[in-house]
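Note that one protein chain of the assembly has been removed; the remaining protein chains are unaltered in position.
Labels A and B are assigned to the chains in the order they are written; within every chain, residues are numbered from 1.
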Amino acid sequence: MKPAAFVYHAPETVEEALGLLAAHGDQAKVLAGGQSLVPLMNMRLARPAVIVDINRIRTLDHLTPDGDALRVGALCRQRSAERAAIVATRCPLLHAALQLVGHVQIRNRGTVVGSLAHADPAAELTAVLAVLGGTVTAVGPDGTRTIPADEFFVSYLTTSLDPRELLTEARFPTLPEGVGWSWMEIARRHGDFALAGVGVVLAVRRGRITEARVGLTGVGPTPVRAARTERALAGRAPSDALWTEAADAVREEIDPEGDIHASAEYRRHVAGVLTRRALAEACTRTAEAA
Amino acid sequence: MKLEGTSTLAAPIETVWKMINDPDALRRCTPGLKELKEIEPDRYEATLNVGIAAVKGTYKGTLTITDKQAPSHYKLVLEGSGGTGFMRGEGLVDLEPQGEATLLKWTGDMQIGGLIAGVGQRMLGGVGKMLIGQFFKCLEQHLGEDV
Partner (left out) sequence: MAVREIALRINGRTHTGRAEPRKTLADFIREECGLTGTHLGCEHGVCGACTILMNGEAVRSCLMFAVQAEGAELMTVEGLADGAQLHPIQQAYWEHHALQCGFCTPGFLMTTLAFLRDTPRPSEREIRETLAGNLCRCTGYQNIVKAVAAAANTLASGAHPDAWPPFARPVEVSAPAARTRRASASGAPKRPAVKKTRAAGGTRRKGTRVRSRQAKRRRS
């Protein structure tokens, strides 16, 4: 249970880090919080030859409001974001999901951006980025690029990042006043990876849904936006019956896998239940409901 | 772990049958295959370096084709072990003509054990299906090049 040997670098600037990644390519792994990478290394399921520890790059540790979004720097710890007043007020969906990411000890070191880069199929933050329509910023030998969530998450633990690229920040759009939201997930124990999780954003005006977003985790190789369900909700009047309809629509749309933790049928069923409850809760949070 | 799937290949059944028995096609398309050495007809020594993202393991073992019923059916057994675990997969492949094309149906029974199974349980089924999907996609491309 000890990691294999590696060459260790702790650059202090983004430029230095990029130089190392360019030199070593897929032989190098970036180390930020380490809460996902180091377990893999300890078990020797991952054996990177080179570790580029970015924890000394202070410029990456920020949480910055930017118009209608929050920019989360690559070194912003999950716990810092969880405790930040600005996240609770401007991006409550992210705030709610953060509280369910692992345990306190994990959030004290783990980073928001690291969770996105790791792209676990049952992670909370990947689904939050997807449902909010957020982006990540990657810097590499060919310059800087902004990648939207639906292009970033490719498969299990796989993103569209080039090995020579470094994620410097993620951008989470904030929710306008009066828009409802909800995050719900189910896990066997508090802090476990979700068997299924749903994040919902709901805008209602004059008794009609003007925007509905439904994002799921744990039901596929990447976070899933239930686009057909979202379209089916647009323009409709909120009601319990509608939420039940949406639950069935989500069940039709997803294609979850089964494993020893939960069968595919269970995940499918529970995803529907969570969707129904999350939509109902999000509706109570809209300005109209007040 | 039971997996199954289908794939439609744009070629007549005899061409597809020939291809899935061709060690070169297997070499080219098996994800992570580093080496495939024939020991005897339809029996090969295989070395694979397979996994997902940073999680990769090297497995050494054998690939055997049995129960051949040309041109429509065979059984493929792949087993290997390595530092991160062991695996044994048994696949039944059935070919059916579908007009000008061939419908390939496969069912597999995969057993994975060791560290990777204990830790990676939640992703094994999905990753397994994905790798097998990659295999057949590659075969489709292979066909496209030959035809």
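Here is the rule we go by: a residue touches a chain if its C-beta (ideal position, glycine included) is under 8 Å from a C-beta of that chain, and two chains touch if they have at least 3 such contacts.
Source: prediction; values computed, not measured.
By the touch rule given at the top, the unshown chain touches A in the complete complex. Shown as candidates are A:T64, A:T89 or A:Q105; the residue that touches the absent chain is A:Q105.
For chain A, the residues in touch with the chain missing from this view are 1-8, 10, 12, 34-35, 38-39, 42-43, 51, 53, 55-56, 58, 79, 102-106, 108-109, 189-191.
Here is the rule we go by: only the chains that are shown with their structure count from here on.
Note on chain placement: the centre of chain A and the centre of chain B lie 33 Å apart, centres being C-alpha means. Residue ranges of chain B in contact with chain A, taken from their complex: 51-57, 83-84, 115-116, 119-127, 129-130. Chain A contributes residues 29, 37, 40, 43-46, 48, 119, 121-122, 155-158, 193, 220-221, 257-261 to its touches with chain B in the complex.
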